[in-house]
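As you look at this complex, bear in mind that one protein chain is not there, while each of the others sits in place.
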Amino acid sequence: MNDLILPLHRLVDMGMTMAEELGTPEIILAAVFYVFAGISVLGALGVVLGRNIVHSALCLTASFIGIGCLYIFLSADFLGAVQFLVYGGAVAILIVMAIMLTRREDMAHSNPSRSILHQLAALVIAGLFLLTMAAVALMSPFQAAPTDFGDTVTGIADLMLTKYVLPFEIVAVLLLIAMIGAIILAKGVDES
Amino acid sequence: MMSFVEMMHLALHVGLPHFLLLSAVLFAIGLFGLFTKKGIIAVLMCIELMLNAVNINFIAFNHYMPVTDLSGQLMALFSIAVAAAEVAIGLALAFRIYHDHHTVNVDDLNHLKG
Partner (left out) sequence: MFSDFMLTHAWLIPLLPALAFLWIGFFTRLHKKRSAAIAITMSSLSFLLACGVTWAVLSGPITMETPFVQKTLWFEIGSVRIFMGSLVDPLTAMMLMVVTMVSLLVQIYSVGYMAHDPGAGRFFAFLSLFAASMLGLVIAVNFAQLYVFWELVGLCSYLLIGFYYDKVSAREAAKKAFITTRIGDFGLLLGILLLQITFGTLDFQELKVLVPAYIWISGTSFMTIVGLLLFIGPIGKSGQFPLHVWLPDAMEGPTPVSALIHAATMVVAGVYLVGRAYFIFSALPVVMNVIAWLGGFTAFFAATIALTQRPIKRILAYSTISQLGYMMLALGVGSLTASMFHLMTHAFFKALLFLCAGAVIEAMQDEADIFKMGGLRKKMPVTFAAMTIGVLAISGLPPFAGFFSKDEILGAAAAVSTPLYLLGTLTAFLTAFYMARLLFVTFFGEASPGCPATETNAFMRWPLIVLAVLSSVSGLWGHFAGFGEWVYFGAAEATGIDWVIAGTSTVLSLVAIGLAYEIYVAKRWSAYEISQRFGVLYTLSFNKYYIDEFYTLLRRTFCDGLGRILYWIDLHVIDGIVNGLARLVGVLSTIFTFLQNGQVQRYVAVFYGGVIVLVAYSLFYAYKVLTLLGGAF
């Protein structure tokens, strides 16, 4: 009995010292972060490794949701809402609709990958990229000084209608153009 | 090189590097998928993944760096808007290609072959 309890005691002691050191809120924050981050990453992996494209689309949605939660974790509540609405609501649905419209016979294997050689090369490139970015991330001396901005909606609105009003208008036009373009592309041009 | 305590400290004290690393991982996964997938829709999905990774970067920087206003979040907002427009067009194109060529295989769209 003592052989089982003793390591358990040790573990709990360690946890207690750490909690004392860090303070309880930190550990909860970390856990939250890891959960949401895990959802995003697992969703992303599902997109890439899935064989059924519908499964990939659903995993993508999960990834979007995870990311949205992370936005809220970062006090960007408005953006989190936008993420849920636009990505989770519109983009994901759009993708599923496109999948439906371009249906293949064999849906179970409708998300093929290239040969192992290609995958290996892609792994190398992506891996190198990851390494580079990790090096940047871990080696840069950031002075963390998080500011609390309070109400992000007003903050964003203030910015959008004063300093960035031009991009705002242009994006509006862009959306209009995209809509018209999409309609024309999907409908096709008459020969007449 | 670091003690266990130090590593724990680093892992549990969530800061900017964590988010940057997460963003890099998502981006890399998207990149991997971009190279590897054969269907147009799958490629577009991976592109969306990459765009989302970038958005995380913006917002994380806006949260953790000493900035005066919410420019980072606004940038992410615009990015979302543009990405939405782009995905609409992209999927319309994919639909059109499927309609004309009856294939969604990227390899068959090599008319630019030099």
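Each chain gets a letter, A and B, in the order it is written, and its residues are counted from 1.
Rule of thumb we're sticking to: contacts are C-beta pairs under 8 Å (C-beta built on N, C-alpha and C of every residue); 3 or more make two chains touch, one makes a residue touch a chain.
The model shown is predicted, which means the values in this text are computed figures rather than measured ones.
When the whole complex is considered, the residue among A:Ala30, A:Ile72, A:Leu101 or A:Ala121 that touches the unshown chain is A:Ala121. Interface note for the absent chain: among A:Leu117, A:Met139 or A:Val189, the touching residue is A:Met139. Checked against the hidden chain, the listed residues A:Tyr34, A:Phe84 or A:Phe129 yield one contact partner: A:Phe129. By the touch criterion stated above, the residues of subunit B touching the omitted chain are 31, 34-35, 43, 106-107, 109-114.
For subunit A, the list of residues touching the undisplayed chain reads 121-122, 125, 128-129, 132, 135-136, 139-141.
Following the convention adopted for this analysis, only the chains that are shown with their structure count from here on.
For subunit B in complex with subunit A, the residues that touch the partner chain are 8-9, 11-42, 44-46, 48-49, 52, 55-56, 59-60, 62-67, 69-71, 73-74, 76-78, 80-89, 91-96, 98-99, 104. Every residue of subunit A that touches subunit B in the complex is listed here, in rising order: 18, 21-22, 26-27, 29-30, 33, 37, 40-41, 44-45, 47-48, 53, 56-57, 60, 63-64, 67, 70-71, 74-76, 78-79, 82-83, 86-87, 90-91, 94-95, 97-99, 101-102, 104, 110-114, 118-119, 121-123, 125-127, 129-130, 133-134, 136-138, 140, 142-147, 149, 152, 155-156, 158-160, 163-164, 167, 171, 174-175, 177-179, 181-183, 185-186, 188.
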